[in-house]
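Omission of a single protein chain aside, the complex is shown with its protein chains in their original locations.
Read from first to last, the chains carry the letters A and B; within each, the first residue is number 1.
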Amino acid sequence: MTDLTKMTLSGALDGMAKGEFSSVELTQAHIDACKASTKLNAFITDTHDLALEQAKASDARRASGTVGKLEGAPLGIKDLFCTEGVKTTAGSKILGDFTPTYESTVSANMKADGMVMLGKLNLDEFAMGSSNETSAFGPVINPWRKDEDLVPGGSSGGSASAVAADLCLGATATDTGGSIRQPASFTGTVGIKPTYGRCSRWGTVAFASSLDQAGPIAKTVKDSAILLESMAGYDAKDSTSINADVPDWSASCGQSVKGMRIGIPKEYAIDGMPADIQALWDQGIEWMKAAGAEIVPITLPHTKYALPAYYVVAPAEASSNLARYDGMRYGLRVDGKDLTETYELTRTEGFGDEVRRRIMIGTYVLSAGYYDAYYLRAQKVRTRIVQDFENAWETCDAILTPTAPSAAFAVGRKVSDPVQMYLNDIFTVTTNLAGLPGISVPAGLDKNGLPLGLQIIGRAMDEATVFKAAAALEDAAGFKAKPEKWWV
Amino acid sequence: MAQEKSKPKNGVTAKDVKKIAKLSRLHVEADRLEPIAEDLNGILGWIEQLAEVDVEGVEPMTSAVDMAAPLRADNVSDGGKRDDVLKNAPKSDDGFFVVPRSVE
Partner (left out) sequence: MFIAPRVADEKDWIVTDTGPWEIIIGLEVHAQVASKSKLFSGSATGYGSAPNTQVSLVDAGMPGMLPVVNEFCIEQAVKTGYGLNAKINLFSRFDRKNYFYVDLPQGYQISQFEHPIVGEGEIEILPIDGDGNVGEPVTVGIERLHLEQDAGKSVHDLSPDETYVDLNRCGVALMEIVSKPDMRTPEEASAYVEKLRGIVRALGTCDGDMEKGNLRADVNVSVRRPGGELGTRCEIKNVNSMRFIRQAINFEARRHIDIIEAGGEIDQETRLFDSVKGETRTMRSKEDAHDYRYFPDPDLLPIKLEQSFVDKIKANLPEMPDVRKARFMSDYGLPEYDARILTSDKTKADFYEVVAKGRDPKIASNWTMVEFFGALNKSGLELEDSLVSADALGCLIDRILDDTISGKIAKGVFEKMFAGEGTADEIIERDGLKQVTDMGTIEAMVDKVIADNAGQAEKAKENPKLLGFFVGQVMKASQGKANPQAVNKILREKLGL
């Protein structure tokens, strides 16, 4: 039998439909791969026994004629999604042995569609990071490697690494400033952040509520469409959930882009961008042109302010969202001499450096005397960024940019300079601020042989166009490279 | 590495760090106040560039979705799950959460 872990999600679903292999066989192959991959540190919690049970149940369902959208597919869940009866950590020590009695809407949707869950994937602590080095459970290692350990990007580094290393057929991820797309770019995988409000945030540990969106990391554009169709959908339990039907996005993949107007924002050509990335972007423009799209130069003048605005809004919301981790009702409690000391010891020992840093920034920008200068101003800049996109949509249907300003870098290289680390999200953060869908598609390798992604941004609720353009890009790029299996 | 950092006019002081640490219930050792202030100033100094943006007459954006809050009907549809609520508690007794004494 062929190596089942090499399959795409859609290929595996077809294979099971044709009876070529069972979910149990498929799941076992992935469990074996997971067990051999501890060097990558992609998982925080393995649920292999549970996965085999689910696979068995899936095979039984299939035998009785019930087949869900993800029937029998072994997948990974970022450890930011609460999973009933399975420890959930958010990559932090502060949650202790927290074991939810509830299932996040996103993972519940996938369960209902027949998913098999292999385990909970590693991430930056509370999804705060761009390299997966802030996880309390150690950094995730990128399967792509040149002489030294590289980061997989973050915060969904575990998800990206696991998909790139064929440990699972796809994974859930979340994206607050680029946390799906940047790791996808670093690992040669596809990652889409849908329109804000497409995926319910209910049951997903919050980082910055007005920016957080769930989405998948997958091996192909079509796989990402299949996963997103399962994850997305209206949820009355989330007040920001958009009440709209989930389209058949996988059908958009492969449709012609003839006549589609692709905007190229000049502001994304930043100073000091590696030549490889500029070249790949230029190549992408040529591919889209060749596929029949019309290339339109556009301007998004407030692009450079997106990242500083984000580093006001996100920490502000996070400082409040993370106040509930106080050691009183769940999670870690470090006893002090009194209540205040217990709060302080719990939160100081429970949170890592980056989370504490962001809580302090967030507290500062919201505090009396600074609110207007920082928080209110950042929100107004956010409006400016939205206006930039609205102007752009008058002349284009989708926007093509690089996903990240660099390829994967070495573990430890950027940890000491937060601003340098934050700059990783410079191309992705704009869509979070504006709530727009964005996808990263692997498009080539840099001079060191490391994957690079290109990003397609679309109008709100217009994932169909995003998938269409992304599939055309994927088709033209023909990216087939895989990392060497050095970790086995 | 530090070349990006520019000092804002009203930089964060050690005293500010003490105040925000207290507000956010984080413990900071006295000798860490100054280094943390410097660290935060590095980031806030970079954020200061927002001052360049003309935001005259611009409405602040509070949500990425332009909708009104959905309203739910007043039905009792939840609660009654004391065991679930207390399941992960570091300490509970007799149906209560037990926490350090909150009054002197």
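Operating definition for what follows: a contact is a pair of C-beta atoms (placed from the backbone, for glycine too) under 8 Å apart; a residue touches a chain by one contact, two chains touch by 3 or more.
The structure displayed is predicted, hence computed values, not measured ones.
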Self-check item: Options A:Cys34, A:Ala90 or A:Val466, residue touching the unrepresented chain
Solution: A:Ala90
Practice problem: Tell me which residue among A:Ala17, A:Ala236 or A:Ala481 touches the hidden chain in the full complex. | Solution: A:Ala236
Quiz item: In the full complex, which of A:Thr2, A:Thr38 or A:Thr101 touches the chain missing from this view?
Solution: A:Thr101
Self-check item: Residue in contact with the excluded chain [from A:Leu4, A:Ala73, A:Leu280 or A:Ala316]
Solution: A:Ala316
Self-check item: Positions on chain A contacted by the hidden chain, ascending
Solution: 81-82, 88, 90, 95, 98, 100-102, 104, 201-206, 208-210, 236-240, 316-317, 319-320, 322-324, 326, 328-330, 339, 343, 363, 366-368, 371, 375
Quiz item: What residues on chain B make contact with the chain left out of this view?
Solution: 19, 23, 25, 62-63, 65, 67-82, 84-86, 91, 93-103
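We take it that only the chains that are shown with their structure count from here on.
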Practice problem: Give, as an integer number of Å, the spacing between the C-alpha centres of chain B and chain A. | Solution: 23
Quiz item: Which residues of chain B touch chain A in their complex?
Solution: 1, 4-5, 12, 16-17, 19-21, 23-28, 36, 39-40, 42-44, 46-53, 55, 58-65, 67, 69-70, 72, 81, 84-85, 87-91, 97, 99-102
Quiz item: Which of the residues in chain A end up touching chain B in this complex?
Solution: 96-99, 101-102, 196-197, 210-211, 236, 239-240, 242-243, 302, 304-305, 308-309, 311-312, 319, 323, 326-333, 335-336, 338-345, 347-348, 351, 356-357, 359-361, 363-364, 367, 374, 376-384, 386, 416-420, 422, 432-435
